[in-house]
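The complex appears here minus one protein chain, its other protein chains still in place.
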Amino acid sequence: MSEALFIDVRVDEPTSGDPGLAAKLEEVCPVDIFRAGPEGVEIVRENLDECVLCELCINAVPAGTIRVIKLYAPGEELRA
Amino acid sequence: MRFFEYESRAIVAKAGIPVTRHGFATTVAEVSELAEQIAGPVVIKSQVLSGGRMKAGGVQFADTPAEAAGHAEQVLKLEIGGQMPRGVLVDSRAAVRHEYYAGVVWDGIRKLPVMLFSDMGGIDIEEVAEQQPEHVARAHFSTLRPFSEWQAKQVIASLGISGTVLGRLTPILTRLARLFLAYDMTLAEINPLGELEDGSVVALDAHMDMENEARPRQRELLQELGVGDEETRQAREPTPFELAGEEVDAQDHRGVAGNVTEFDGNLGLVIGAGGGSLTLFDAVRAHGGNPANYCEIGGNPSVRKACGLAKLVLGKPGVDKIAVMMSIVSNTRVDIVARGVIKACLELGLDPAEKIAIFRIPGAWEEEGFKILERYGVEYADRSVSLHEAARRAVEKIQGGELAGAR
Partner (left out) sequence: MSILIDERTTFIVQGITGREAVNLTRECLDYGKGAKIVGGVTPGRLGRDVHGVPVFDTVAQAVAHHGAAIDGSVVTVPPAFTKDAVFEALENGVKLVVIVTERIPRGDVAQMVELAGDRGARIIGPNCLGIIVPDVIKMGGIGGPAKDAAKSYSSGPVGVISRSGGMTTEMSSTLTAAGLGQSTAVSIGGDAIIGSSYAELLPLFEADSQTEAIVIYTEPGGRMEAELARYVLDSGSRLPIVAFMAGRFMDEMPGMSFGHAGTIVEGKEDTASEKIARLAEAGIVVAEEISQIPELVRGRIATTV
């Protein structure tokens, strides 16, 4: 599977290392973009393009720590 | 799904309906053996799902096992309606005094099953019904109340049938009506139903169709008959392209991106939903286009699935471009399908702007979808462009404009 074409997700440092938040992200994302790994949040890159822009991840973490970037619309992103 | 005759016979026999002595064979040796056992005149019948066996030479009569073996050799090799036989049925040839017809089908208007009975068996029942309607009796019956013997008796007697044979025919039609409901059949037919010289009544042939939707709950019967889940029993065998489409659809449970049927044109179709696909396929043809396939997207499939379907169609030999079109969507998302088809092009090293003749899917998340299409330079249309107009534009693109304007 090639690199994501349409969606990228960036998680800020403090959030990505938090095992509690990692577990929560894994649970809320309907298309399995997040995985709770030993180091915290892991992004499952082959699922990025399945993102349905539901904002459940953004609502699950402290304000501003996750950005969902629309690669097809320069400058557009979802952010709490 | 259709059953072979040997399976249909097993079903009626299981329901307690007498059948002639018979056996199923796949080799000449087995045929000889069965003919020896029957020890009398036999009929060799090709086991194919298509009709017209008799005309094609798939039914042969033999008086001795050696003759039976000779016929079997030919019948086993004989292709009928594009299908090789699964084997042959070796049937004892009974001395028949009279042939009847017994059948049960659904009446979609009355929404009830209807049993049909005729004293003119052995020929096409629709023909009898048309030409000699007085020889066909019918009656609907309830799906809620248990079927009672008098209902069958009344139908048969209405043709003027009386005496011992009425008493023998009644339980057979009763059992046929009951098995029709119990096994979720859409057609259960015994034709001919033979009254033999000795007065007994036996099924000389049987034809059963089961509803596909009921296969999960009829698993026990299907296992007993040895029918595997992979056997689609469609009017024709699925092609490798169609099987690949099924695989795409099965890769996850989100929505549908499948129901692929192969055609031999140059315009690949990624279309939906049920009614939309039918409309669009007609529309492409009405504008002189040649579809490479039929398919259906619906129920909001994943990007992966839409991508898989588009890749399959794009990769089909002879396909120059694809048209991505649906009726207005409310559940399926425009942006998700857009991502899928563009991804398919890019992963195959193709330019979406060139390969996608048109993208016409209005509805849910269209603003987002149109942004994606614009980014990749794909021509798209909203609901102000009709399905037929979208199809016309696609055909025009692939055929350079001449044919498409004709209409």
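Each chain gets a letter, A and B, in the order it is written, and its residues are counted from 1.
To be clear about the criterion, a residue touches a chain if its C-beta (ideal position, glycine included) is under 8 Å from a C-beta of that chain, and two chains touch if they have at least 3 such contacts.
Fair warning: this is a prediction, and the values are worked out from it, not measured in the lab.
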item	value
Contact set of the excluded chain (shown chains only)	B
Candidate in contact with the missing chain, chosen from B:Glu99, B:Asp282, B:Asp320 or B:Glu379	B:Asp282
Contact partner of the left-out chain, one of B:Ser142, B:Thr164, B:Ser200 or B:Thr239	B:Ser142
Footprint left on subunit B by the chain that the document does not show	106, 108-109, 111-113, 126, 142-144, 181, 184, 186, 211-214, 216-217, 234-236, 259, 261, 272-279, 281-283, 285-286, 294, 296, 298, 326-331, 363-364, 383-384, 386-389
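Note that in this section only the chains that are shown with their structure count from here on.
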item	value
Geometric centre distance via CA averages, subunit B-subunit A, whole Å	45
Subunit B to subunit A touching residues, read off their complex	302-304, 333, 335-336, 339, 342-343, 346-347, 368, 371-372, 375-376
Parts of subunit A lying in touch with subunit B, wherever the complex brings them together	2, 5-6, 31, 49-50, 52-53, 70, 72-73
